[in-house]
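This report refers to the structure that appears directly beneath it.
For this depiction, one protein chain was excluded, whereas all remaining protein chains were kept in their positions.
Letters A and B mark the chains in the order given here, with residues in each chain numbered from 1 onward.
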Amino acid sequence: MEYIKAFVVGGLICAAVQILMDQTKLMPGRIMVILVCLGSLLGALGIYEPFVEWAGAGASVPLIGFGNSLFKGVKEAVDKDGFIGLFKGGFTASAVGVSAALLFGYFASLLFKPKMKD
Amino acid sequence: MEKEKQVKEVLSAKNKTERDQKYNEYVKQVTPKHSCLKNTCNAFWTGGIICTIGQGLTYLYMSFGLDKENAVLYQIISLVFLSVLFTGLNLYPRIAKVAGAGSVVPITGFANSVAAPAIEYQKEGQVFGIGCKIFTIAGPVILYGIVSSWILGLIYYVLGLLGIV
Partner (left out) sequence: MMGTQSIAFRNPPWIISAASVVGQKEGEGPLGSYFDVISEDPMFGGTSWEDAESRMMKLAVEQAINKSGLSKEKIRYLVGGDLLGQLIATFFGVEALSIPMFGVYGACSTMGESLGFASVLVDGGYADTALAVTSSHFAGAEKQFRFPLAYGNQRPLAATWTVTGSGALIVSRTRAGAKDSETKSGEHDVRVIGMTPGRIVDYGVKDSMNMGACMAPAACDTIAANLRDFGVKPDYYDKIITGDLGYVGQEIVIALLKEKGYDIKDRHLDCGILIYDREVQDTHSGGSGCGCSAVTLAGYLLRQLRTGKWKRILFVPTGALLSPVSFNEGNPVPGIAHAVMLEAV
């Protein structure tokens, strides 16, 4: 059941974004920015967190989930530390994803050579 | 017939603005489009599969005795790792050709956008090649993620001071 929820919810989010891309010709870079900002907004409105609880990876794996966890991080840090939390929370929440991408990406640049597209 | 009329309008336009507008309308007519339905279906099942793998990984790590929060973190690391590996092996662009948004929207798309320029620009050196270019596509995502959550956090903080939330 959880798997089906993850598949359907994740798939629907991707399908919706595909329609947006086809209709607007937005480049993937812009799409990613929009998704992250949308995620933190939905997080701030308190909509996305219950949705993640319900849909699991279907809601947290898409970049909207990344945006949501960014806001969640800021909120938790503000609750704990007050004003300075605004400057702590975002990077704390995104630390794992960003660090992993940067580290593995860096190692990949040492291991792999550029290849032709086919 | 419709197109011929459009071409006539382009060439008989009185000024550049009108001509450019007519021409762009005409171009839109003759430019083939991806089948929207097919693309959407492809995005659905590919994106769905990536999320399902994420769900499976979370359960796997929970079965190792991790709590849910940490299991999700390990799941993110795993997906990012797989995505970078597929990028290095030149498989990710092949998946993306079919998947479209299905491979852009999940966290794996973010990881791909980090690894791809790092690999491509290695020849330009550690600092100005890999170091700078690793952020060319992912940089804006991090920047605007931080900016938007900071602004929303500030609103949350101010509302908190006012005793509203």
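The criterion applied here is as follows: a contact is a pair of C-beta atoms (placed from the backbone, for glycine too) under 8 Å apart; a residue touches a chain by one contact, two chains touch by 3 or more.
Note that the structure is predicted; figures quoted are calculated from it, not measured.
Undergrad: Consider the whole complex, including the chain that is not shown, and state which of B:7, B:132 or B:147 touches that chain.
TA: B:7
Undergrad: Tell me, which residues in subunit B touch the chain that this view leaves out?
TA: Against the missing chain, subunit B presents residues 3-4, 7-8, 10-11, 16, 19-21, 23-24, 26-27, 30-34, 39, 87-88, 90, 92-93, 95-97, 99-100, 103-104, 109, 112-113, 115-117, 119-121, 123, 133, 136-137.
Undergrad: Considering the whole complex rather than only what is displayed, give the residues of subunit A touching the chain that is not shown.
TA: Here the touching residues of subunit A are 25, 27-28, 114-118.
FYI, only the chains that are shown with their structure count from here on.
Undergrad: Averaged over CA atoms, how far is the centre of subunit A from the centre of subunit B? Could you give it in whole Å?
TA: 10
Undergrad: Any idea which subunit A residues touch subunit B in the complex?
TA: 2-3, 6-15, 17-22, 28-29, 31-33, 35-37, 40-41, 43-44, 56-58, 60-67, 70-71, 73-75, 77-78, 82-83, 85-87, 89-91, 93-94, 96-98, 100-102, 104-115, 117
Undergrad: Taking the touch rule as given, give the residues of subunit B at its contact with subunit A in the complex, in rising order.
TA: 33-34, 36, 39-52, 54-59, 72-73, 75-77, 79-81, 84-85, 87-90, 93, 99-102, 104-107, 109-111, 113-115, 118-123, 130, 134, 137-138, 140-142, 144-146, 148-150, 152-157, 160
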